[in-house]
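Below: one structure in structure tokens.
The complex appears here without one of its protein chains, the remainder shown in place.
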Amino acid sequence: MLPEYYYLTLSAILFSMGAMGVLIRRNAIIIFMSVELMLNAANLAFVSFARMHATINGQIFVFFVMAVAAAEVAVGLALIVAIFETKQSIDIDQMNSMKG
Amino acid sequence: MSEYLPIVVLLILSAFVAGAAIALGHLFGPHHPTERKSLPYESGMTPFGPGARRMPVRFYLIAVLFILFDIETVFFLPWAVVFRKLGLFGLIEMLIFVMVLVVGFLYAWEKGALEWE
Partner (left out) sequence: MSIDIILFLGLAVVAILSAAGMLFSRNAIYSALFLIINFSAIAVYYLILGAPFIALTQITVYAGAIMVLFIFVIMLLGAEQTGRTPASWWMRPLGMGLGALLILESLYLIFTHLHSFPQPIEIIDGFGNPGQVGEILFDKYVLPFEIISLLLLVAMIGAIVLTKKKMKR
């Protein structure tokens, strides 16, 4: 069994890559996927902390994060579809007006 | 960890079988690609336009409902395992959970999100 900080390091790297994806990509769907990557990195940290303290509480939070992620994806992708219907584009540089 | 060894063996074995089937076909099958042969197959018609077509939004709605009920099932499984230990309390809390989701189910039904014309 490796020490848990190996996993925390990996989780930090993946989270930062997700944050980088949010910053550099302009395709709304890929930005969404980067957010999923960040959520997964956070889940990995939760699970390694649960292992580190040998309690199950951290794992419970992973289930809540998964449920929140599913709800977020359901509404967020529906929003992207709705935006595409009006703008014919999912480039976030085009989404700069408050009116539809 | 050692209890997962059979699964690893199974994974390696299935990957090997699938890979071997493809590799053997490549090794021993005849290869004479022509331009016409490598076109996408469209029942004998000459293909035109981009290969990927846009799909109707109905698929999306069905997939969304699937995911949300999928999450519900994820919470069902641990509940079913400890059902006896939890007793009446567990039954009531799960009933509340299911009731709330049944409201969503009825809403989807009422709005015709489940209909496929």
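Read from first to last, the chains carry the letters A and B; within each, the first residue is number 1.
Criterion: a contact is a pair of C-beta atoms (placed from the backbone, for glycine too) under 8 Å apart; a residue touches a chain by one contact, two chains touch by 3 or more.
These numbers come from a predicted model, not from an experiment.
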**Residues belonging to chain A that touch the chain removed from view** = 1-10, 12-21, 23-27, 29-30, 32-34, 36-37, 40, 43-44, 47-48, 50-54, 56-57, 59-60, 62-64, 66-75, 77-82, 84-85, 89-91, 93
**Prompt:** Considering the entire assembly, which residues of chain B contact the chain that has been omitted?
**Reply:** 1, 4, 50, 52-61, 63-68, 70-72, 74-75, 77-79, 81-82, 85-86, 90, 93-94, 96-98, 100-101, 103-104, 107-108, 111-113
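Going forward, only the chains that are shown with their structure count from here on.
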**Request:** Could you grab the centroid distance between chain A and chain B? Build each centroid from C-alpha atoms only and quote it in angstrom.
**Result:** 21
**Asked** Hey, which residues of chain B end up touching chain A in the complex?
**Response** 57, 60, 64, 67-68, 70-71, 74-75
**Asked** Quick one: in the complex, what on chain A touches chain B?
**Response** 63, 66-67, 70-71, 73-74, 77-78, 81
